[in-house]
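Note that one protein chain is taken out, while the other chains of the complex remain in position.
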Amino acid sequence: MHEEILYWQALNRALDIAMAKDSSVFILGEDVGLFGGTYRVTEGLYSKYGEARVRDTPISENSFTGLGVGAAMIGMRPVVEIMTVNFALLALDAIINMAAKIPFMSGGQYAMPLVIRMPGGVAKQLAAQHSQRLEHTMMNVPGLRIAVPSTPQDAFWQFSQAIESDDPIILLEHELLYFTKGVLDSSIEALPMHKAQVRRKGKHLTIISYSKHALVSLQAAEQLAQQGIDTEVIDLRSLSPIDWETCIESIQRTHRLIVVEEDCKFAGAGAEIVSELTERCFFELDEAPIRVAGMNIPTPFNAKLEAASIPQVEDIVAAAQGFRLPS
Amino acid sequence: MHEEILYWQALNRALDIAMAKDSSVFILGEDVGLFGGTYRVTEGLYSKYGEARVRDTPISENSFTGLGVGAAMIGMRPVVEIMTVNFALLALDAIINMAAKIPFMSGGQYAMPLVIRMPGGVAKQLAAQHSQRLEHTMMNVPGLRIAVPSTPQDAFWQFSQAIESDDPIILLEHELLYFTKGVLDSSIEALPMHKAQVRRKGKHLTIISYSKHALVSLQAAEQLAQQGIDTEVIDLRSLSPIDWETCIESIQRTHRLIVVEEDCKFAGAGAEIVSELTERCFFELDEAPIRVAGMNIPTPFNAKLEAASIPQVEDIVAAAQGFRLPS
Amino acid sequence: MEREQVHKMLRDMLRARAFEERAAEEYSKGSFAGFLHLYPGEEAVAVGVIHATEPADYIVTTYREHVHALVRGTPSKAIMAELFGRRDGICKGMGGSMHLFDAERRFMGGYAIVGETYPIAIGVGYAILLRNLPEAVICFFGDGAVNQGTFHESLNMAALWRLPVLFVCENNHYQIGTEIHRHSAQTDVYKRASAYNIPSEKINGMDVLSVYSTTERLLKQIRNGGGPYLLELETYRFRGHSMADPGTYRPSVEVHSFTSQDPISIAAHELESSYPTAEEIAKVGPDCITQLTEQAQQTGHLLEQDLELIKKDIENEIDAAVDFAMNSPEPTMDECWLCFQNNQRAETLL
Partner (left out) sequence: MEREQVHKMLRDMLRARAFEERAAEEYSKGSFAGFLHLYPGEEAVAVGVIHATEPADYIVTTYREHVHALVRGTPSKAIMAELFGRRDGICKGMGGSMHLFDAERRFMGGYAIVGETYPIAIGVGYAILLRNLPEAVICFFGDGAVNQGTFHESLNMAALWRLPVLFVCENNHYQIGTEIHRHSAQTDVYKRASAYNIPSEKINGMDVLSVYSTTERLLKQIRNGGGPYLLELETYRFRGHSMADPGTYRPSVEVHSFTSQDPISIAAHELESSYPTAEEIAKVGPDCITQLTEQAQQTGHLLEQDLELIKKDIENEIDAAVDFAMNSPEPTMDECWLCFQNNQRAETLL
């Protein structure tokens, strides 16, 4: 089975299959049911599985996320949709103090087969309160695993894997990806949940990115190729754990590193990536690693400033051009 | 005036002076009033300034922190005490979506003279839900400033400066520092709020740390000195902004860097420090920078495991010994 | 009630309707993007409440707040320019549709995270308490917002410390696509106030006159130290939740039954002899035409010229606002940083 499909449809498909197969899977969140989901991910499921398994909730993020935690403790496999990652700030007690810690604090007595899905990122003029990325916050929480699919295929795989896992898993979905198209091949075996993928082979430098900016990085790589700069692009696919081996192997070949992220540069996800890889590949690096990242400012509403506040293709190209490549 | 004083007393003094001077300063939080504060920081103020200015609150972290935000918008200078940083997970909407963004979103119409104080860190067998450090989470929020005083003098200075500032400022106080003693000299001029301080000069390597672990690092430096390793110790005093210049100047002399933090290593505060300094001092570094940090695990209750989960003096010493120093 | 006051309120409702419909038009044309939540149908709430405020009172509201700002006195051009994200917007283009702030008019902001208005309101109320001033805070929120934890936490504190806050629920029966009986176990919002010993009542939010007079009475009481109060206003939004939402989850008979109660037509009714003609009303928006036309036919309309003048005025005002917005420059990145670092003033950080 090999077909073109939208990102949201891939998520919808994964959920539908999981719900059909396992009656302990249910989804809850604001307007996931009757309304069909803000980004259509739950479309059609309300009529198929009924309101108890596709539950519309009040605006009570901390408690309905916690509801998922409680249900997961006794063997259900809840999927919580937080309408956008920005509202997750209200649910962090449930996510960090409960979901991530209960399995450990109980001495391993409880599993936590919980999935929390959150759209996020800078979309189009949603202003400061609706343009956040919280990956850094979640990364620092031991016990959470974080998937950041950038393609419909990964969205399908990683969502399916997340539902099957007994660990609490956060799925960060970039709002501008829902209506992107890609191939879904259900015949090939899924990559492991947290394995990074080399999206483009190259020999001059390595770009590491994830989610929407993995695609932006690929565009930059194409431009760089035309200038004779052969760029390797790694899509991390997962921010916790991170597949360091794939990154290290690449740096050992290219000796140059750019990390691209939409998140604010200061203490963003890229800080961990650069820091760990520097520690582990210090003598492999010919030049200082570079972070191309969002500005340290709340996202402005104005469209031009908004665009200027996050990395664009040209910013990545310019950073790469700054390297003194061996000729 | 030069006296020996406890850390909590220094905070108490700063607050008392500010409240006496400026009637727009008030403090609120759980048990700050009648009870006198969990760590005694507000002792004596309830009877001195009355219950309206030293306000005991219900257990409603998000809303009483938000109350501080609203009051700050119209010119009050609220000090919010969140009993411990762990409960701040409930108040992050007020801190991140409100306090940090309102001045910007309003186009600069509003100031935000708000101080939020939070005890935190690994103390003594408080278990996973009560041993957290959230510096990384707050660092990634543009608009917040973060002070991490390690001495009574800094506690006094930085708390006083925070109250006077028109920006929202987070004061992270390590729970094991409250009953440490130090000199308070009110005659000398305060260091700027966010300036790092070299606590010990050295030529072989630079240790950068903050809060309680700046003191732990100093102990390690003393041990290293006995082994002929001359260690410079920088106490950052502030995690946002970070005084990079002081750090860079040091690395240019020592060419070796260890960052010590109690926070979990993965995506902790240290990641930003190592990452930025690597980018800026790549060719000054003779060896890979090292993070000596907390383990990526929720804090275990058992005392031995708890201690093993965060850096001890020996861990820092061992890391330093791993360097190939010029002889 | 003074005829003058009714006149002013009708005018503001018409301005509100015209502003919002024009905003929708500009949005559809692509003049700006983002979330756009419009107010048609609910005008009697903002207009009735805000007309009853004093300049010294404070207003805290949500992402559906253009009309609140407009009625409070923020110039329509400053609001429109903000929707366009321009430098002359009330927030210099940094906030946008969901984040209008106007410090000068004590308009404490539009908040886009549901439930944020409560803590802000009690914070302002607490400051008033400490300063011992005869001022009040109006805190707007929707029926869906009632289920956010901050409602509970903040109302408890407001009651404990007798803060001068009027909590105003704009109950339009929907939280996006979720109807009130599917999001709240207690669908009479005002009854929830008893959990905090806060007095409360529910009135018809489509009737601007009773909204106005009730609010006036309550604010007086609050400014005199009467403590917090919760006022539930039943209303309805004619459009979808935002421009992204066609609102198709609502049965058309329901939508119809409410449009027949269009607050603008109700207010116009009070002005007895000043009914607009069907043609005039057509400009206001399609949803109230039938109703207004019927009423106009039944009662006749005397001050036709007056109303015509008002409508003309409003049309000009909104045209001018759009012109102004369109011609206002985009803010630069420098200006953006200035907004961000505005508070640091002369402080030495390092």
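So that you can tell them apart, the chains are marked A, B and C in the order they are listed, and the count of residues begins at 1 in each.
The rule is short, and it goes like this: contacts are C-beta pairs under 8 Å (C-beta built on N, C-alpha and C of every residue); 3 or more make two chains touch, one makes a residue touch a chain.
Treat the numbers as computed from the prediction; the structure is a model and nothing was measured.
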Item to check | Of B:17, B:52, B:126 or B:225, the one touching the omitted chain in the full complex | outcome: B:126
Checklist outcome for this item: The one of C:24, C:130, C:160 or C:203 in touch with the missing chain is C:160
Next on the checklist: If I consider the whole complex, including the chain that's not displayed, which of B:20, B:59 or B:183 touches that chain?
Outcome noted: B:59
Checklist entry - Touching the left-out chain: which of C:74, C:150, C:215 or C:261? => result C:150
Item to check | Positions on chain B where the hidden chain makes contact | outcome: 30-31, 34-35, 56-60, 62-63, 86-87, 89-90, 124-130, 297-298, 300-305, 308
Item to check | Residues from chain A at the interface with the omitted partner, ascending | outcome: 23-24, 26, 52-53, 55, 57-58, 60, 62-76, 78, 93-94, 97-98, 102-113, 142-143, 145, 165-167, 192-195, 241, 243, 245
Checklist outcome for this item: Interface residues of chain C toward the undisplayed chain are 147-153, 155-156, 159-160, 182-186, 191-192, 194-198
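In this section, only the chains that are shown with their structure count from here on.
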Checklist entry - Chain with the smallest distance from its CA centroid to the overall CA centroid? => result A
Checklist entry - Compared with chain A, which chain's mean CA position is the farthest off? => result C
Checklist outcome for this item: CA centroids of chain B and chain C: separation to the nearest Å works out as 42
Next on the checklist: Need the CA-centroid distance for the pair chain A / chain C, whole Å please.
Outcome noted: 37
Checklist outcome for this item: In chain A, the residues touching two or more other chains are 62, 86, 89-90, 127-129, 297-298, 300-301
Next on the checklist: Quick check on chain C: which residues sit in contact with 2+ other chains?
Outcome noted: 91, 93-95, 99, 111, 113, 149, 340
